[in-house]
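Complex shown without one protein chain; remaining protein chains in place.
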């Protein structure tokens, strides 16, 4: 079989009918992933889609690839096993904010630390959807839900910040309904060797409708988000006249042509630098202070666990005098009775 | 009982004989904690020391306070329960790099995110001591141990970076044998409202001897570490002539009086700023490029979970019409049969 | 009420099932109908039947939401096997539920929803579902509910969506007519619920009334039912499901114990509602910690117990598996802790929304080492209150974790609950260190009879001590590696649990104690087993029933009770876990088994059949 081949996104559609609520952001993400996969030209049988439990984690059933709907929170660990067992596979992990960051938090940060070549699509709807509406570790402070009827008293994880804190080398963000952007970002994530975290701002129409609306709504999107492109100026706004500049240790928004700012003052995005500081700032930007960053925020080459594991096996085997079971059991302190 | 009282560090010593290996760094840390507690003037019965499992986690047995040697990795969760159940207690968590960052990683980051008022003393010996010498999530890449006979192929967590990635508001670092510094740092950690993470570079004489030696050895210490003090210049070196300055997005070391650098150029440490960027840089500094930062790197006031929980109970109870069991069961859809 | 001219069916009890698409409001309709019946003085038992998917595609079988209510003029113990009346708002609802209607029963359908598209979605092959499903002998009421609702509201200025949302009130009105029920309760509810939107109130009430009137109009052709009120004890009543009852039982215990209540939990179906209810109960001072996972849920509770709170964790099967290691810590530390496990279909994620009793062995043995703790089970939605209370009482008074088993059926099912008076419940008294004993007290010193150690809150001056998961010296609690001490400790922990048999009720026998056949059950199957036994008794067939709520320890007289019977049939919704447990405990007795694993309760019919067959053998 050839690795490169012509594929349509329908080649990645399973024949199961999709069971998310009408209007759920998951539909669009499914669409984007299928299209990205077709563009990536990897045959469906070389793809494994691994999920935990949650609405989003139903995802593998809808993919005409190998799929495993595992248990809550453990998708990173199962996916790690798949990839290390067979590094030739393309492994995608589908997970929710509860699955990845509540019960699965430890596997999530260790996956990132090890930098195993897995593409993680994190559906962040800031709610536990499948269990019908409890707050999650990404719900905003004060959020009212079935388990926080008086509002939560805890701050949420910011997935980008946590990823970087765990030494993450790839972080990107997109919005469920921005299918074009999602496809681009997912392709980049898939091409990146190492763990890629793609946060998708996803809408749960039933239990947390419009939670991202203030930034994702068509009316505001251009002014409240910025799409980052490596090597490009950080410009945004309906009229493309806003830009980001440094202000001491901080980033601030300016309008080009106002207060003496010119295009030259605007920051250029460097997704490839290993320095995390700027990436942290960019991934933490939040409305209303700053536009929310979309696109690939960080993409840095580094040692990849599964590659190193394979290499170490090769290296050891090249050097060892023990290559068979017989040699192993006969090595060391052995005597013969005749 | 009065909260303020005269206490000696021996008031915090239990009568159990201490069972760590001779020369283990844990002895000195025990000493520092006991002295810090005496200085803090909190009576032993108001202190709960909670640990997981590991050599370091034997700690509570040696304290004449309330103590709970729980199960591996769960100290943060048990400690959270103690503190939320009774916010008047002073809760200390004792944990190792394996206990906190391997099996306990999820509870660790969630504790930090919630910002519960617990002092975490993280004994970082970069090894699993109790199980006799396997690599841990803080072991350096390439580290050779019983489970990595050919060297590890993964990068370690940097505890400060992970803490900040989980939105940590207090991070400090000290060295086992630097008892004076440890006492200071632990007192500050205890006074800080919210989760305080104190990383102690601890030596395991048996399974990972001298792992921190390159920076902790008397011969080099002055040149390879820097003790940060809020509001003070970042100066270090045997002759106190080295300092840290910004170099683009990076920090670099300069010698005062050389290359045109004067004392005025040297950075001043601000532990209280909520901006994390500088704190991340400082906590990630590593020898040989830069001196390793000791002392309190970050200490920022923020909402404290246990305080908010208590407050919310008070607020709800102040407003509610339901205050007794009878009122509760009789609220809503109730009818009477006569 | 208007006069009636058509046939009136007099009945002791009736089962009604409301069904429609998830969006059709069937849960609310069912709830209003059952509350009305309860207020009217009937005893009721209900069970909702949610779709497994959050929102399956409209019009499909996967998306059908049902609500069954059983009410009668004497006590009812189950939501009923088969319905006398089915309301089906669309073809999928009919398709999914027709098999649950008694032969010759009444079926109300919204004919307007039976168009070609919906018929196809529901999987009908013809345009005549009645014939296709062989429902010719049933009373079918074909009401054009959608169109009549639209017609009724067309001039009120409501949007189409709101109009369609009122369909369920039309159906409800029609059912009220069928059972000759007063509508005040519903009227009041609607007025309160939509107080901010008078238009909606008006619309709903209008439609409700017209639904009723529609019944009056068609009465000539349809029988209606008459069920007299039950002879019910004086007092205040409400409907309550097992999850709320569990939550309230724990609150009651915290009051009686004079302890603060702490819950550490992580959401999981079908236990989440306990967490939700207790989160709401900040008014009662409940501290709720929504943890990052089940392990943190129980570990925070263990910490809270150490600190002196009445500590609880709640979960369902897979979550209980995750808590195993920490339960062992509570066992060896000997701290009070209540673990509520709402059982669901397994293994693994299994059938999360369905009921099963397959976590019994896990509750008893799902952790390393010899690690005994108390295991008990509630047996009806309303007695979840009592067993939660007693779980807490035993935990606190015997310094042990207690696992309380309920299940999806109890959790979601409701019954009419006579609101209790806390004064009727016993005190809960922890063993504390008396001031005069402080000087000599040791942390693992035990009461010589009960083997209970004392509970010292962190913060108590002078009693500082250390506990942990390593084996401990039998007195001081210090770490001990001594083999003989270990054996003694293992036996103390076992004996401490065994002793509790002295503090729980004896096992009683229901039904007809003088019988050759003893039926044995435990937990959530009570209603069905008891009803089967009672019905047989009315038919003159004598069967005895021993239904267990206490599993470890078993009631003191259990062996003697079992020993009396020639044939014993252990009925469970698993492959025979309790039967095996009895074999271990009382190996001198023979047990037969009747097991079911379909995510559903037993049906009374199948039970009666089994019992009769066995009696004849």
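Every chain is named by a letter (A, B and C) in the order it is written, and numbering of its residues begins at 1.
Throughout what follows, contacts are C-beta pairs under 8 Å (C-beta built on N, C-alpha and C of every residue); 3 or more make two chains touch, one makes a residue touch a chain.
As the structure is a prediction and not an experimental result, all values here were calculated from the model.
Touch with the chain omitted from the figure is made, among C:38, C:174 or C:320, by C:320. Although one chain is not drawn, the whole complex shows that of C:329, C:518 or C:607 it is C:329 that touches it.
Checked against the full complex, the candidates C:484, C:538 or C:617 give a single residue touching the omitted chain, namely C:484. Remark: the omitted chain is touched by one listed residue; of C:82, C:194 or C:365 this is C:365. Only one of A:56, A:80 or A:195 touches the absent chain when the whole complex is considered: A:80. Within the complete assembly, A:330 is the residue of A:240, A:255 or A:330 that touches the hidden chain. By the touch rule set out above, subunit A reaches the unshown chain at residues 1, 14, 16, 43-46, 48, 50, 53, 60-61, 63-71, 74, 77-86, 88-89, 106-107, 110, 309, 312-313, 316-317, 320, 322-323, 325-326, 328-330, 332-338. Residues 52, 62, 316-318, 320-322, 324-325, 328-329, 331-333, 345-354, 356, 358-359, 361-362, 364-371, 468-471, 481, 483-484, 486-487, 490-491, 493-494, 574-575, 580, 583-584, 587, 590-591, 596-600 of subunit C touch the missing chain (whole complex, contact as defined above). With the whole complex as reference, residues 17, 19-22, 24, 53, 55, 71-73, 102-103, 105, 128-132, 134-135, 137, 146-150, 206 of subunit B touch the missing chain.
Please note the rule applied: only the chains that are shown with their structure count from here on.
Distance from the centre of subunit C peaks at B, each centre being the average of the chain's Cα atoms. Chain centres here are Cα averages; for subunit A and subunit B they lie 30 Å apart. If each chain is reduced to the centroid of its CA atoms, subunit A and subunit C end up 40 Å from each other. Counting only residues that touch two or more partner chains, subunit B has 106, 110, 309, 312, 316. Annotation for subunit C: residues 282, 292-293 touch two or more other chains.
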